[in-house]
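Every protein chain of the complex appears in place save one, which is left out.
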Amino acid sequence: MPHSAIESSSALLEHFRATRARSSFLVDPLAAEDMVVQSMPDVSPTKWHLAHVTWFFETFVLREFVQNYEVFDRQFEVLFNSYYETVGRMHPRAERGLLSRPTVEEVFRYREHVDCAVEELIASIDRCSEADALEIQRRLEIGLHHEEQHQELLLMDIKHVLGSNPLKPAYRPELPGPDASETRPLRMLDHDGGLVEVGHRAGSGFSYDNEGPRHEVYLRPFRIADRVVTSGEWLEFMDDGGYERVDLWLADGWSWAQNEGVRAPLYWRHDGDQHLVYSLAGEQPVDEATPVVHISYFEADAFARWAGKRLPTEFEWEAMAATKLRSGERPTGRMLGVGSDACHPRSALGSDEQWFGDLWEWTGSAYLGYPGFRPLEGSLGEYNGKFMSGQFVLRGGSCVTPNGHLRISYRNFFYPKQRWAFAGLRLAEDTD
Amino acid sequence: MPHSAIESSSALLEHFRATRARSSFLVDPLAAEDMVVQSMPDVSPTKWHLAHVTWFFETFVLREFVQNYEVFDRQFEVLFNSYYETVGRMHPRAERGLLSRPTVEEVFRYREHVDCAVEELIASIDRCSEADALEIQRRLEIGLHHEEQHQELLLMDIKHVLGSNPLKPAYRPELPGPDASETRPLRMLDHDGGLVEVGHRAGSGFSYDNEGPRHEVYLRPFRIADRVVTSGEWLEFMDDGGYERVDLWLADGWSWAQNEGVRAPLYWRHDGDQHLVYSLAGEQPVDEATPVVHISYFEADAFARWAGKRLPTEFEWEAMAATKLRSGERPTGRMLGVGSDACHPRSALGSDEQWFGDLWEWTGSAYLGYPGFRPLEGSLGEYNGKFMSGQFVLRGGSCVTPNGHLRISYRNFFYPKQRWAFAGLRLAEDTD
Amino acid sequence: MPHSAIESSSALLEHFRATRARSSFLVDPLAAEDMVVQSMPDVSPTKWHLAHVTWFFETFVLREFVQNYEVFDRQFEVLFNSYYETVGRMHPRAERGLLSRPTVEEVFRYREHVDCAVEELIASIDRCSEADALEIQRRLEIGLHHEEQHQELLLMDIKHVLGSNPLKPAYRPELPGPDASETRPLRMLDHDGGLVEVGHRAGSGFSYDNEGPRHEVYLRPFRIADRVVTSGEWLEFMDDGGYERVDLWLADGWSWAQNEGVRAPLYWRHDGDQHLVYSLAGEQPVDEATPVVHISYFEADAFARWAGKRLPTEFEWEAMAATKLRSGERPTGRMLGVGSDACHPRSALGSDEQWFGDLWEWTGSAYLGYPGFRPLEGSLGEYNGKFMSGQFVLRGGSCVTPNGHLRISYRNFFYPKQRWAFAGLRLAEDTD
Partner (left out) sequence: MPHSAIESSSALLEHFRATRARSSFLVDPLAAEDMVVQSMPDVSPTKWHLAHVTWFFETFVLREFVQNYEVFDRQFEVLFNSYYETVGRMHPRAERGLLSRPTVEEVFRYREHVDCAVEELIASIDRCSEADALEIQRRLEIGLHHEEQHQELLLMDIKHVLGSNPLKPAYRPELPGPDASETRPLRMLDHDGGLVEVGHRAGSGFSYDNEGPRHEVYLRPFRIADRVVTSGEWLEFMDDGGYERVDLWLADGWSWAQNEGVRAPLYWRHDGDQHLVYSLAGEQPVDEATPVVHISYFEADAFARWAGKRLPTEFEWEAMAATKLRSGERPTGRMLGVGSDACHPRSALGSDEQWFGDLWEWTGSAYLGYPGFRPLEGSLGEYNGKFMSGQFVLRGGSCVTPNGHLRISYRNFFYPKQRWAFAGLRLAEDTD
């Protein structure tokens, strides 16, 4: 995860400012009221995100490396700690929406306070010992990736907050709608299998601990689709009774769907004779060429079974995606911000195979540690390893994923019933 | 409930404006964020109250008596209906805090829209038929009492929202603290019992349907305290193991207290060696002379048993209070607003017996209909009668009760476990 | 509650033996498997009842008055205590059905052990001090009434256990079916109201603490039906949308009925085009002349509103019933046993007004203490007083109520949603 060379302090400063500014940009269209609400326990209020990522810098950088650093508010430690149980007490996750204070304005003052102190620290980093400088840089880097992760969560969460409101308010009504009305026919790509290397190659840029160590796995020959599943294909599944046929479903998925009354992807609504879907640009008719998103693992798995196929493993996905990237190339994203107005996945057009930057793809792999996996030391080690039970891996990265998070070894993970991520699926099958 | 004479339209207008203005005054110190949160299912967000009382005028007055009235927003009907099930669909009560929209600003625009239309209607009331004029006036009167009820709820609710926050922000930090440090010794007042008349006397001003008909009840001789129970006396109860002695408690109360971990009144917090209490002015040490409030019926009942006494019935309370009011006199309150800075109950000072305007007093009477009770016709009849199971009556009126609600026949009611009202107790006993 | 004269020891012995024998008779048709099951938290397994009433004699009589009494099994104290929290720890009520041991056979050995010791104590009662003899007699009397109460519960509970089984096994298939096919037209009886005495008259035989003190209440003139509501009338209510019309229901009742999917009385089942009802004799078509039973307070209250009437208060019920009993007369029951094969309420035939021994009648009175109510001292005082919140009073006594429990002052009580008692309703109304 660490990389060896010391970044120049001006590059670091620029990176810091750009990331922090993007968070502000993202909340720009929101009213204060929008930033308070927690529409389900998985969701955090917008202002909580803004404060929590700030708390992260304060706790793991400022309080450890700045002498006489004045903590902004001692009580924020309890309010804005998320899951670092070794750091101290926490406000219960499911009650984040019960806090009207600090107000959004106070949170922004908190951000300014911490930004000032971090920028001063960066400016004076040359006066630190090399060990400290490296560690500060490493932690800032983690902190920035952490903030980027929360930028994606922030968009997922605010979509859920607004999308749960019967008024269906748009986050940014000016965002463009679907980009195509026709779908390219699906083609299965062949892979020979065999021993392949997977995981992050140490020393080749930032990664999380769970992406390594790089290691070999043995794959049987397989085929994997050259695009993801579309909303039109999902409608066929629904029309064919996909949500009513118990034989298509995992046992836990079936009971989940029955208990929750799940009959369509999240954000879909049946109105008279048409299907509507809520996006960050507001509610619109379902566009058949657009990839289906906001489905659970259970639904993805049932669809694949219905289609006579299966989900790829995370290594099959990675092996094939590797053939698509030139050596050392990193995929580019299109997260909302300067120069991008993305708010939903693109349709498969031309040669676009949608491997990166449109949606997270459920794989059939449980989220577990790689052989030889070692979590980071100390509290930062609570980051990834402690979630290794009951979840599945998703690969690729979505239209709301920050650029820096799009990489071939990135392992996202969710419980099989969670749907508020921009997640869909790509089909795979055995080569007979 | 209705009274016969037609109020002058200017008096009506003044009443309408004053009541609506008080709602605005009450939310003045709040941030937009404060007005969104629902800290428990019993609580409603401030902006919900502001919109709901407005919806009441729109639905029961404007839509029925103003030709071509333009509804502000059709969807508000679902969002801001509370429990008038016969009127139509409702947004689930427990999910009111999940709505960030309409924003506070939009709610105020809604209020203005409705205020304009109501004021126009009042101005033109002389042109209506007498029957219509009377009915409009009657409904406006109900609507204003309804808004006043919600003003008390609004203060109860915002106290709960802010008081649940670990930061313990004050609603109005400038409000004065406790007014005394010594308690007058408690004296038991004697009443001879016998046949007494209780309930609202038809034709003597506004009342709710549940306050009548006036009727006779037969009382045995009893004694009732000349003041309410203080926080100091409550501390004695706690020190004597009041919360640990099962023999003092009703069965449902005991299991409630165990399940919820109740060990002190709501808003009390033990910090080191002192007891703190949250009030609308912020957190302060418990003042022993101040009446105890924010207790459940279960706690009040257990305290009375511990004290070797009992709660009065609602009729005992009313019979004794009647001897304290000169004929036709109405008690005056001191709700926060122009000329009052009340935010907690006063101590018993001088001859003050605290019958009205300090706190609601739990009685030992179940909330049921009086003999001959008839609810109002139609949707407005859903107001009171449908809650007649499982609740207990409270009498008196609290420091956050609007003036117009302080009357000897007023019957407030809550479930025996509810604590967020400004409710305490007065002791009674049989005369042997 | 106590009565003064000392019963002869042979009469006491006979009473003891007869009551204990009836419990054995009642479980005769059951398999061991039937006696283990707890079909809902309100229900207790049959063998729990058999052991609990025995534990009562062991704890409150034998352990206190028999020197060197050898407790049968120390662990039974935890298992078979019910709610006497002051006596010690208890096995959780909702987990009574998780205990396979002690087996039914062991429970019967427990009963024999205690029976022997009690019979010896009775035989030697003359050697006790008079104070002790009186107290022993008083406690045995309470214990026998306690066992009789549990005999009714046992039948209610086993009906629920067997009636919940899809196989619908009969408790006693040989029991006779409905006794009539036509209903007498309902007539309203007039009562003038005024000051009436209610409650148990001290010194006139056994009663529970909650039946006194006898006291005066002031009643307005009222009318009350000369028979209870029939299943045929209930079908009219159902056909008229009684379960779908929110305006007929209390708020808590409506939400209960919606959450539980209540659309008919308990034990009714719709099969094709007929309504079936499960009785202790098995499943049969609903007989229209038979009283409706196994309804909640909420349903009874909604029915009365639908019928344009109301439920009587418990004092109206008692005042009218008093006019039906000759002075000092006690009603006779017909509980299953020697000489009776009753297992459901009789239809109103001839002059039978069904005041006693057919079904419990919901009244509109909350279950609270009478003026001057004093619970028994010590653990036995936990019997009745601690349930005085949230419940309603039922009067009369049912076809499974032991004879000794049929008296005009008897106050049964249940939560308004409970339905497994043999409870129905009688209509009342104000005299205009």
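Letters A, B and C mark the chains as written, and numbering starts fresh at 1 in each.
Keep in mind that, in the parts below, a contact is a pair of C-beta atoms (placed from the backbone, for glycine too) under 8 Å apart; a residue touches a chain by one contact, two chains touch by 3 or more.
These figures come from a predicted structure and were not determined experimentally.
**Student:** Under the definition given at the start, what are the shown partners of the omitted chain?
**Tutor:** A, C
**Student:** Among the options C:Ala11, C:Leu98, C:Ala123 or C:Ala202, which residue touches the chain absent from this view?
**Tutor:** Touches the omitted chain: C:Leu98.
**Student:** For the chain left out of this view, which of C:Asp34, C:Glu288 or C:Glu361 touches it?
**Tutor:** Residue touching the chain left out of view: C:Asp34.
**Student:** Which positions on subunit A touch the chain that was left off?
**Tutor:** Touching the missing chain: residues 83, 85-86, 195, 215-220, 246-247, 249-254, 297-298, 301, 364-366, 368-369, 371-372, 382, 386-390, 392, 416, 430.
**Student:** Given the full complex, what residues of subunit C touch the hidden partner chain?
**Tutor:** 31-39, 47, 75, 78-79, 91, 97-105, 161-162, 164-167, 169
Here is the rule we use: only the chains that are shown with their structure count from here on.
**Student:** Could you set subunit B aside, keep the rest fixed, and say what connected groups are left?
**Tutor:** A | C
**Student:** Count the residue numbers both subunit A and subunit B use at their shared interface, divide by all numbers used there, and answer same if that is over half, different if under half.
**Tutor:** Same residues, largely: of all residue numbers at this interface, over half are found in both copies.
**Student:** Based on CA centres, what chain would you say lies at the far end from subunit B?
**Tutor:** Most distant chain from subunit B: A.
**Student:** Can you check how far apart subunit B and subunit C are, centre to centre, with Cα atoms defining each centre and the answer in Å?
**Tutor:** 38
**Student:** Report, in whole Å, the distance between the mean C-alpha point of subunit A and the mean C-alpha point of subunit C.
**Tutor:** 60
**Student:** What whole-Å value do you get for the distance between subunit A and subunit B if each is reduced to the mean of its CA atoms?
**Tutor:** 47
**Student:** What positions in subunit A touch 2 or more of the other chains?
**Tutor:** None at all.
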